[in-house]
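First the structure, which I've put down as structure tokens, then a few questions once you've had a look.
With one protein chain removed, the remaining protein chains of the complex are shown where they sit.
Chains here go by letter, A and B, matching the order in which they are written, and residues are numbered from 1 within each.
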Amino acid sequence: MTNDFKKKKSQKEQTFGDVMRSQGVSRRSFLKFCAATASMMAMSPAMIPKIAHALENARRPSVIWLSFQECTGCTESLTRAHTATIESLIFDHISLDYHHTLQAAAGHAAEEAREAAMEENYGKYLLVVDGSIPMGNPGYSTIAGISNYDMLMETAKGAAAIIAVGTCATYGGIPHANPNPTGAVSVNDLIKDKPIINVPGCPPIPVVITGVLTHFLTFGTIPELDHLGRPKVFYGQSIHDRCYRRPFYDKGLFAETFDDEGAKKGWCLYKLGCKGPTTYNACATTKWNNGTSWPIEAGHPCLGCSEPDFWDGGGFYKSLSMPTENITQTAIYTAAGAVAAGVAIGAMNKSKKNSAIAAHDKTTIDDLEK
Amino acid sequence: MSEIEFLNWVRGPGFQIAVIIFIAGIIIRFAEILMLGRKANLAEPKGSEMSGGLHTIVSRSFPDKSTFQRSTFTVVAGYLFHIGLFVTIFLFAPHILMFKDIFGFGWPSLPTPVVDAMAVVTIIALLAVLAHRMSDTVLKFITTKEDYLVWMLTILPLVTGYMAFHRIGMTAPTLLALHILSVELLLVVFPFTKLMHGFTFALSRWYNGAISGYRGVQS
Partner (left out) sequence: MSSSSVVQFNIQVSADLTQNVKPLLHEIKHALDNLIETGQTTIIDLRSIPLAPGEEDHILKTLGLGEVQAKLDALGLSEIIETQYAGVWVVTHYNDENHIISRFIEITTMPEILSSQTEDIMAAYSRLAITLQDDQEKN
């Protein structure tokens, strides 16, 4: 072995390959890890050698995770990511310097850890955010007396990149739902000068969160994003376009209720309110719970959780082709008003006509010669 | 505005505004027409106005032989796209869901592939009608800007609907939102243009028939 290999490297300088070796992980295990990672990142298996090479040399990054107006569902989801051993390798490798749900320290001690990590890794750390930021009143949500807005802006300054996890951080989510009482906004509403990766979902699929994190840790780059800042590998196609029930949609075979013949035969859930046609997410291929199943396979229509304002689409069980307002009522009120208006206008026309008749003069030769 | 916000708007307030203008417009125009009245006919009736009128509303749907021979194209293409409009608007499952939401009841749909094929036929027929209009010297001469507008507003929902179903060119929420928006444009303009013929045809035909009926001649 070469000399500088034996040299004791500080933890931060160790590459991922060093960490694996020091834990006695064989090359074969490493290859298996890379294969699983490629699959998790939704990359072609042809990329496995490249991933192996990149991971071998990946440095240990510092990660700061901020949680604002959120329900912790996203963190719950993350900790359910199914590749247990594999993820733990990644998470052993990254230095999660601040995550106030997962860390033991609290209050000011925790804030000190965050500030220390920021200072030490300025310009290099990865910032992960879940939850929306209330702009109505800073007091709506604070951590150790610091408003969410201040903490985000301060922490974002030294970040190499930001990953917004969950629909709240990406578009405002539930707090932003009409009438948005806290004035909730998303991360990219506030930050314009940093690369932001949006990983929406309520919650996002666990392996999608880890897949995006792993992509950044492996390659140190931002994956290709769509117009809403979402990685295309996961959000490039709509649920509807990859849904195994699609042949039934195309034929016009729909479940009408949750327990009719159609539902039992696995027909399309469009009439039960499925938002799959307008929702971009990886559920149809990646699936949930170790690839066991996913909402539509379980017989429930897609809610559209990875799209902005999915709470305000008029109801989860209202089909996409249905208007969201009460049009029946609108129509009745309009008709009543219009009949009255119509009669009034008609009467006006009639009186105009009558006065025209009354004022009518016979046309003479003189008139025509004018 | 994000594409989903756009979609939510056209499904919500946008649709509401369009329906208000559509219904108010139609009722007011009907009131105007009906209240304008007709001069009392002093001649002694030789037959029933009602039966002549009702008969004509139906009979005018079938062109007589000489009309058909004179304008075979207009009749065939006209029939095709009107039937096509009926099928796509009223017999497509997602559309029926919308009517069910408003009226409280629905009706059976045609299989989607049939509607899909019908949409293509309708679009082609409408294109043919326009081509005919623009190539025939006389037709072209009597065509107003409004006629082109009406044609445009009729074909737009068909084209955007077809694009939305087949997801051509844009993201799915945008396509669907554009489709519904194009329908809203149609609704808003409907009562104030020649599109009103979809309702007034009954009045004008009834009147034509009623005149004959009153005189006791064949309507």
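Basically, contacts are C-beta pairs under 8 Å (C-beta built on N, C-alpha and C of every residue); 3 or more make two chains touch, one makes a residue touch a chain.
Keep in mind that this is a model prediction, so the values were computed, not measured.
**Student:** Going by the stated contact criterion, tell me the shown chains that border the hidden chain.
**Tutor:** Hidden chain contacts in the full assembly come out as A.
**Student:** With the missing chain put back, one of A:Val19, A:Ala36 or A:Ile222 would touch it. Which one?
**Tutor:** A:Ala36
**Student:** Which of A:His53, A:Lys232 or A:Lys265 touches the chain that is not shown?
**Tutor:** The single option touching the absent chain is A:Lys265.
**Student:** Please pick, from A:Ser293, A:Gln329 or A:Ser351, the residue that touches the omitted chain in the full complex.
**Tutor:** A:Ser293
**Student:** Spell out, residue by residue, where the missing chain touches chain A.
**Tutor:** Touch set of chain A with respect to the missing chain: 25-29, 31-33, 35-36, 38-40, 42, 44-46, 48, 82-86, 89, 242-247, 259, 263-266, 284-286, 290-291, 293, 297-299.
The rule is simple: only the chains that are shown with their structure count from here on.
**Student:** Quick check: how many Å separate the C-alpha centres of chain A and chain B?
**Tutor:** Computed from C-alpha means, the inter-chain centre distance equals 41 Å.
**Student:** Flag every residue of chain B that touches chain A in the complex, lowest number first.
**Tutor:** 2, 4-5, 7-8, 11-13, 15-16, 19-20, 23-32, 34-37, 93-95, 97-98, 101-104, 109-113, 115, 167, 171-173, 176
**Student:** Looking at the complex, which residues from chain A come into contact with chain B?
**Tutor:** Of all residues in chain A, those touching chain B are 171, 227-228, 238, 240-241, 249-252, 254, 270-271, 277-278, 280, 304, 307-310, 312-314, 318-325, 327-328, 330-331, 334-335, 337-339, 341-343, 345-347, 349-350, 353.
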